[in-house]
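Some notes on the structure that comes next.
Of the protein chains in this complex, all but one are displayed in their positions.
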Amino acid sequence: MILRVLLACAVMLISMSVLPVRAEPLRIVIDEGVIEPLPFASPNFVAENAGSAEMGAQLARVVAADLQGSGLFREIPSSAYISQVSDFGAAVQFADWKAINAQALVTGAVNVSGNNLTVKFRLYDVFSGGELGSGLQFQGTTDGWRRMAHKVADAVYSRITGETGYFDSRVVYVSQSGPKGDRKKRLAIMDYDGANVKYLTDSRAIVLAPRFSPTGDRVLYTSYETGFPRIYVLDVGSVQRRVLESQDGVMSFAPRFAPNGQTVVYSQASGSNTDLFAMNIGNGSTTRLTSAPSIETAPSFSPDGTKIVFESDRSGSPQLYVMPASGGEAKRISFGQGRYGTPVWSPRGDLVAFTKQSKGRFHIGVMRLDGSEERLLTASFLDEGPTWSPNGRVIMFHRETQGASGTSTLYSVDISGRNLRPVRTPEGGSEPSWSPLQK
Amino acid sequence: MNTKVKMILVAGALALSACTNPAGLGGGGVTDGTAGAGTGGVIPGSVSDPTSVAYFQQAVGDRVLFVVDQSTLTDQGRAILDGQAQWLITNTDYTAVIEGHADEQGTTAYNLALGARRADAARSYLISKGISGARLKVVSYGKERPAEVCSDEACYAKNRRAVTVLAGGLTG
Partner (left out) sequence: MDVGQVISGTGHVALIGWVLLGGVFQSEPLPIEATEVSVISGADFAALIAGQDAPSSATDVAQPAQPDPVDDAPDVPQTSDSVAETPVPQAVETPPADQVPDVTELAPPPEADVDDVAPELPTPPAETAVLVPEQAEEAVPLPSDRVAPDPVAQPDPEAALDPVQQDAVTESDTGETPQETQEATAPEAASDQIVTEAEKPAAAPNASLRPPSRPSRPVPAAQTPQPETQPQTQTTQDDNSSDTDAAVQAALDAALNATNDTPTAPSGPPMSAGEKDALRVAVSSCWNVGSLSSDALQTTVTVSVAMSQDGKPIASSVRMLSSEGGTASAAKQAYETARRAIIRCGARGFPLPADKYDQWKEIEMTFNPERMRIK
């Protein structure tokens, strides 16, 4: 042993003084980086037959708008392009795209034949000079072209970020018109980006808080159709609706589906007390979940259906609590300064989004289910009603401006707090509910 | 300009407080001047007619206001409800729907529940003064139907209210 040590020392000395050291790989640790949108190019999809050019341009625009709108990507304008993509199958001139710092390149081809539409796309990692994933093709009808573009964008998003996208999804919300003192409200449904708005009810009765079913085929909402707030379930396809419960003298509101799509949890006000109930919408049987003299409302299920987060003022001011889905002991999770409401469990199960009222301002925030790591994402006169994107990365909510001329607008924000942006709708909007990703 | 708009809006809102009376509530809703039980020397249905809805609304007072976040009645509120109870005892043909409201500083769901509490506070008081519970329904509008639309405490104070809206007679 000692001999070896000595030997080693000797060898080392010689090598260090006389011979150049043959290097091992140089090792470094990178633990700081930047957070910025990834620059990408999305040139017009190549028209594969006459008359497809317009569609090719539109598809590329929607794909680019989806990606850019996520805040994770930044589109490089076509005016900067050095080369064009005129043949979907040809080799990509990576140098030209590198030169304008396009790190990702989306190429596509489109073929319109009568009512039929075929869309292909490929995604390239420009700097490594290769494809990310393999090309995909979608077929459908021309009137569904926006969904095709959303599907392409979802694929691109997921290949680069590693998580599923959210572009091929819809949002149901309350569309608002008229002055603040006499708001007309009706249910509306739209693509996540504000396109294809359709109205599901008229504005004769106040409607509140629509909520998608876990598969996006039905919507729960509260309506004053009979003069009293009652819960209805509406089939999105047929636009048929039915009242869930009609008990005289009782007000029901704030419904939400359980992940099984069969159970509905909601608030019921009777006398001065508001409690939580669960109903099986198949047979109409109800179960009382809380029986405190305080207000319990705004329930939301955990994604596994075992727990419910809700809002209660049992401590004196509205705070968030978690309890088993069958009722029972509730544990308070919000402890910050201010009032908390409208908790919504994230689709990934790790966070809850909420509305917070503090020092005269409203915030949308997120926290862990144990109440830790509270993070406020927005601040304004009145922000309310968060809903999660299907992938749990984005929150949509509504913002009301103050004063007599105040209006309500839908907004979205990344859960990091970045990329706050309005969602354009034909009229004012409030209380959005995001559908799952469409199949 | 601004004040004019505001006045119109307020007028609209006031008219509304009578109109929001839901259609589902038995018999025709009653609005200012369109109905009244009694006839006499005074113009039926006018404020000077003590049996008129207009009298109830303006002379007796159809609404009580609440402190922020509270649903307990103030002394002033109790005085108004005493008057309402008197009127309802005299005019037995009427039923009423008590609407509970909240200001805009709160979430939709919570404010609905809060409005229900306020309406129920008024209803319980009226019952304690001898009005049959069968004549008094409650409904909460939360922050959906503000009486005033500005975003100041002056307006908020008027929006945190329970309004007793008279409806047609018991018998139809």
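Order of writing sets the chain letters: A and B. Residues in each chain are counted from 1.
Keep this in mind: contacts are C-beta pairs under 8 Å (C-beta built on N, C-alpha and C of every residue); 3 or more make two chains touch, one makes a residue touch a chain.
The structure displayed is predicted, hence computed values, not measured ones.
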item	value
Missing chain: touched chains present in the view	A
Touch criterion as defined above, residue of A:Q139, A:Q247 or A:N260 at the omitted chain	A:Q139
Residue in contact with the excluded chain [from A:A53, A:V250, A:A292 or A:L420]	A:L420
Footprint left on chain A by the chain that the document does not show	1, 4-5, 7-9, 11-12, 14-15, 19-38, 71-74, 76, 80, 82, 88-95, 98-101, 103, 114-116, 118, 120, 122, 125, 127-132, 134-141, 143-144, 147, 160-163, 186, 189, 196, 198-202, 236-240, 359-360, 363, 365, 375-380, 402-403, 413, 416-422, 438-439
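Here, only the chains that are shown with their structure count from here on.
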item	value
Inter-chain centre distance, chain A versus chain B - centres from mean C-alpha coordinates, in Å	41
Parts of chain B lying in touch with chain A, wherever the complex brings them together	5-6, 9-10, 12-13, 16, 21-25, 69, 71, 97, 104-110, 112-114, 116-117, 120-121, 124, 137-141, 144, 146-151
Touch list for chain A against partner chain B, complex	179-183, 206, 208-209, 224-229, 249, 251, 253-254, 267, 269, 271-274, 295, 297-298, 311, 313, 317-318, 339, 341-342, 355, 357, 381-382, 384-385, 400, 402-404, 406, 431
